[in-house]
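Shown here: the complex without one of its protein chains, the others still in place.
Per-chain residue numbering starts at 1, and chain names A, B, C, D, E and F are given in the order in which the chains are listed.
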Amino acid sequence: MQQGQMAYDRAITVFSPDGRLFQVEYAREAVKKGSTAIGIKFKNGVVLLSDKRVRSKLVEQNSLEKIQLIDDTVATVTSGLVADARVLIDFARIGAQQEKITYGSLVNIENLVKRIADQMQQYTQYGGVRPYGVSMIIAGTDSIGARLFDCDPAGTINEYKAAAIGIGKDAVNNYLEKEYKDDMSESDAVTLGIKALKASVEDPADFKPPEVATISVGNKIRIFTKEEVEKYL
Amino acid sequence: MQQGQMAYDRAITVFSPDGRLFQVEYAREAVKKGSTAIGIKFKNGVVLLSDKRVRSKLVEQNSLEKIQLIDDTVATVTSGLVADARVLIDFARIGAQQEKITYGSLVNIENLVKRIADQMQQYTQYGGVRPYGVSMIIAGTDSIGARLFDCDPAGTINEYKAAAIGIGKDAVNNYLEKEYKDDMSESDAVTLGIKALKASVEDPADFKPPEVATISVGNKIRIFTKEEVEKYL
Amino acid sequence: MQQGQMAYDRAITVFSPDGRLFQVEYAREAVKKGSTAIGIKFKNGVVLLSDKRVRSKLVEQNSLEKIQLIDDTVATVTSGLVADARVLIDFARIGAQQEKITYGSLVNIENLVKRIADQMQQYTQYGGVRPYGVSMIIAGTDSIGARLFDCDPAGTINEYKAAAIGIGKDAVNNYLEKEYKDDMSESDAVTLGIKALKASVEDPADFKPPEVATISVGNKIRIFTKEEVEKYL
Amino acid sequence: MQQGQMAYDRAITVFSPDGRLFQVEYAREAVKKGSTAIGIKFKNGVVLLSDKRVRSKLVEQNSLEKIQLIDDTVATVTSGLVADARVLIDFARIGAQQEKITYGSLVNIENLVKRIADQMQQYTQYGGVRPYGVSMIIAGTDSIGARLFDCDPAGTINEYKAAAIGIGKDAVNNYLEKEYKDDMSESDAVTLGIKALKASVEDPADFKPPEVATISVGNKIRIFTKEEVEKYL
Amino acid sequence: MQQGQMAYDRAITVFSPDGRLFQVEYAREAVKKGSTAIGIKFKNGVVLLSDKRVRSKLVEQNSLEKIQLIDDTVATVTSGLVADARVLIDFARIGAQQEKITYGSLVNIENLVKRIADQMQQYTQYGGVRPYGVSMIIAGTDSIGARLFDCDPAGTINEYKAAAIGIGKDAVNNYLEKEYKDDMSESDAVTLGIKALKASVEDPADFKPPEVATISVGNKIRIFTKEEVEKYL
Amino acid sequence: MQQGQMAYDRAITVFSPDGRLFQVEYAREAVKKGSTAIGIKFKNGVVLLSDKRVRSKLVEQNSLEKIQLIDDTVATVTSGLVADARVLIDFARIGAQQEKITYGSLVNIENLVKRIADQMQQYTQYGGVRPYGVSMIIAGTDSIGARLFDCDPAGTINEYKAAAIGIGKDAVNNYLEKEYKDDMSESDAVTLGIKALKASVEDPADFKPPEVATISVGNKIRIFTKEEVEKYL
Partner (left out) sequence: MQQGQMAYDRAITVFSPDGRLFQVEYAREAVKKGSTAIGIKFKNGVVLLSDKRVRSKLVEQNSLEKIQLIDDTVATVTSGLVADARVLIDFARIGAQQEKITYGSLVNIENLVKRIADQMQQYTQYGGVRPYGVSMIIAGTDSIGARLFDCDPAGTINEYKAAAIGIGKDAVNNYLEKEYKDDMSESDAVTLGIKALKASVEDPADFKPPEVATISVGNKIRIFTKEEVEKYL
């Protein structure tokens, strides 16, 4: 039993003297251990990529799919505690259906992201619960066009041109800050994403073909087959 | 893990022997780390300004907008935890709609600010929650004229001629105390705000064009375009 | 972080071995930091005075008004946490309206004070809350004549001929004990109050014209204008 | 901050290893600091006396009255936290009205005392509350004749010929054990009470005329005027 | 403040490593401090006795009566916290009435004792409460004949031929184990009880005439007068 | 006060670092202090035996009966806290009635045991309660034939050919593992049980005739008289 371990079995989320919420920061540590995921906007669309970590061949690979549909035109990729992520994705799917029933059109992605983020914020302010140990990239198209958001355990939202979460977040962001261009073509965006993901892997031998999906205005989400992904490698 | 960190994961808001509420003071520390925001009254109106901190170019700049409309005639700018701010702004918007449904006229800004502040006060007196980690400047026009309030994590309200919150609060206030004049013109007020904001930035190279919005009696809120802001620089 | 600070973020109000309620005593410390306020009975009336501390000229002076109406014939002045005070004043106003709806006459001030004090007492006996960090002087006229009460964080009530709360409480009380006379005229009472307030300020240069209001039998509360106050200085 | 102070801000009422309830014992300490009160039965009646401690002349003396009517034929005098006492007295008055509505006759004092004591006992057995910091002498007349009870923070009741509570309890009881006689006249009982009270004051100069009230079968409670009391001194 | 005192202000009832419930054991300590009470079966009946401890002559002796009727045919005598005992006796009286309303005959004493004991057991298993600090001897007659039970703070029930509780429990039980005989006459049982009680008092001078009551099949409970008791001394 | 005692007054049931539930293990310690009880299947039936510990002759021996009927065809014998056992037996009896009302036939013993065990499991997983300090042997006959289960404080169930609980559990089990045979006659099973019970008593002089009951298919439970038991000794 390591030093300090005992105390952290009993905490609730409150401010530290310097104005920090430790439980939220610790939840972010859980996110930092998750697999790397990336979202990149291109002209009229977004591409999502998720690292495939090496796992036992006994696992059905499709059960590890990180890119999840929320609706025909909205998808998400998450890092952190997978059980927490599953619960939030279900929450998001119900929210998306409610939006469609109420407004009868494409899901407004910004509204949907706020619903999720509000849920996450509550778990940082009320007792008797812990924050969600997960960050989400939420991407899709709506009446405004292509949208790309992330949402972290604090319930903080930002809209991005390109975003990364998980263990390779900093490395991917460094790469993207240098190489990202507005109004790329879809294939340029996929190529950029794969390069950025590669750049975040220390030993190139560890790199495996990632999951890839694209969402463009007027179309449903398209999940790339393994073969389609390999064309880009 | 720093000294004392453990204990602050478990607190509720109670009095210290010298009559202080530590959790509220710690929440104020979260506010002090937020971006600087300013409100300044001019003749028949108010200007709001918010510092634009340097951030990744990968972020959609509009998703960082700090000046948020509560209603056609009321706006707010916040410092502190952005997720908490978003939740309070939604609370304020619903409150504004309720006021309008009940009284059928311009939202009474003082009443609206009290609603928000009462909500914030509750979170300092009841167990099972933490205070909101956010301060708000709320400005607008109502039947009384131009109004400018701030509200802090304790739920304390003050009405101001000119007010500042966030990391540059003290520097901006020092500047404004010297330079503020009653009944300025709108353009003088914008100029004063920009100068005050500049005065709060240590390295002039870090200064970026701020967000600016004005609210004057009989008009809806006007958000300045980047070009309109740059004319003042 | 000062010694002992941690422990006081977690307390509920219980008895100490010598029969004291520490949380109530700490709440009184918050009151002792508040601005000085005074109530003095005169023949058929009461005068309320509140110190105006030096504050930024950027603050709208009217937003700092400490003397607050509860009803046409009842007013209050408070010391301590201003957000707690605002919540209690709202509670008092609702209570006053309920009294008038039920009994259809002047608000019985003793009953009203009991309502407020009972609310404050509850917060010293039940878990999950902290005591109110505020003391109130409540004054007015009812069918009995002029009434002057104070109520502290314990929910203790006393009726006074003259009373003081806040940072200058002891100095003001010492002065009043020597100089107070029954059945003074209104102007003598105002003069006495101002002298007592002056006596509580260490450096005479810090003394500013206080807020003053009088309530006399058969009349509504009268808030003095700045000019009216200055005539007494 | 004194040693041990911290821990007592967090307790609930449970048994100590030797079978004591510390929170109840601490509440009794609060009672021991209260002003001395006495009840003495005489032939067909009871006298209540309460010490008048020296207080500021700025206080309205009637607001310090310790002898409180519960009904025409039942009165109480309390020692301890005055806000707790006020809440319990209101509880008793409502209970007395309920008894009269239900049974349509004189309030059965033993039943009434049980109601109050049951309320006090609950606050020693359930979490989330603290015990009442008050002891009550409850006296009056009912179909049985003159009755005199006390009730302490544990909710323990006893019926007495003569009883004392507060700071002078032991001194008064010592005096009464020696001097009490059955079937005294009213004036002998008043005289005995005043002598007992005097015996409990260390410095005779501190003794002030006490509050006195008598209750005798077939009559309403009679509160003595200051003049009536002074005749006995 | 004695060592270890602080910790016991915060406990709830849980198991110790060796399978004990400390709060229940501490509650039994409160019982051990109570006055001695005895129940003894005789042919077709039961006698109850309770020690009269020396108390102030200012106390109305009848208010100290320990033998309490639950119904015409069931009585109880308790040791421990008197406020807890009063609450449980009221609980028992209501239970007895419910039994009679439901079954329309003599109260089944075993059922009644189970109701009380179940209530006491609950207070040892659920949080937010402390165990009752009281043991009860419950005796009476029903369709089975004479019954004699005790119930302790754990909610444990036993049926006895003769039982004792309180400070003299062990001494009385030692005496009764030697001297008890089945099918005694009523007067032999009373004599035995008084001798056993005497045997538990260290200094014979401290012995006072006890309370005595007998319950026999077909009769209502009979409380002995002081004179009747003294015949046995 | 022994070392470590304080801490165990405040626990709730959670996992230790090595995956154990201490509160459950401590509850088992309470069971290990209980009297020994045995269940043994024979051809078409089950015998239950319970040790009679030496107790005061003042106790009515029938009030110590450990073998309790749940229904005509189901009985139980328990070890541990007797108040907890009584509450669980009542729970079981109500459950048995519900089964019979719903299904209109013999109580399915496995279902009944699951009801009890689920109740016990809940008290190991939810806060605000402690586990039950009791183990139960539940035996009877249903449409399947003779059934014999035990259920421990964790809510764990096993079905047995022969089972023991309480202080002599290990000694009895060792004996039974050697001597148990399938399809014994009833009298062989009773004899075996008595021998096993004897084997668990250190000093043969301490052995007393146990309680014995048999349940066989098509018959109601038969409680042995003292004489019937002594024939087997």
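Descriptive notes on the structure:
Here is the rule we use: contacts are C-beta pairs under 8 Å (C-beta built on N, C-alpha and C of every residue); 3 or more make two chains touch, one makes a residue touch a chain.
Everything numeric here is computed off the predicted structure, so don't read it as measured data.
Here the missing chain is touched by one residue of A:40, A:67 or A:81, and it is A:81.
When the missing chain is restored to the complex, the residue among F:22, F:91 or F:232 that touches it is F:22.
Note on the undisplayed chain: of the listed residues F:61, F:143 or F:158, the one touching it is F:158.
For subunit A, the residues touching the chain absent from view are 1, 4-6, 8-12, 22-23, 26-33, 56-60, 62-64, 81-84, 86-87, 90, 123, 127-133.
The set of subunit F residues touching the chain not shown comprises 4, 7-8, 10-23, 114, 117-118, 120-121, 124-128, 148-149, 154-163, 173, 176-177, 180.
Please note the rule applied: only the chains that are shown with their structure count from here on.
At the interface between subunit C and subunit D, under half of the residue numbers appear on both sides, which makes the contact a different-residue one.
Subunit A and subunit D have Cα centroids separated by 68 Å.
Computed from the mean C-alpha positions, the centre of subunit A lies at a distance of 30 Å from the centre of subunit B. Counting partner chains per residue, subunit C shows two or more touched chains at residues 1, 4-5, 8-12, 14, 17, 22-23, 127-128.
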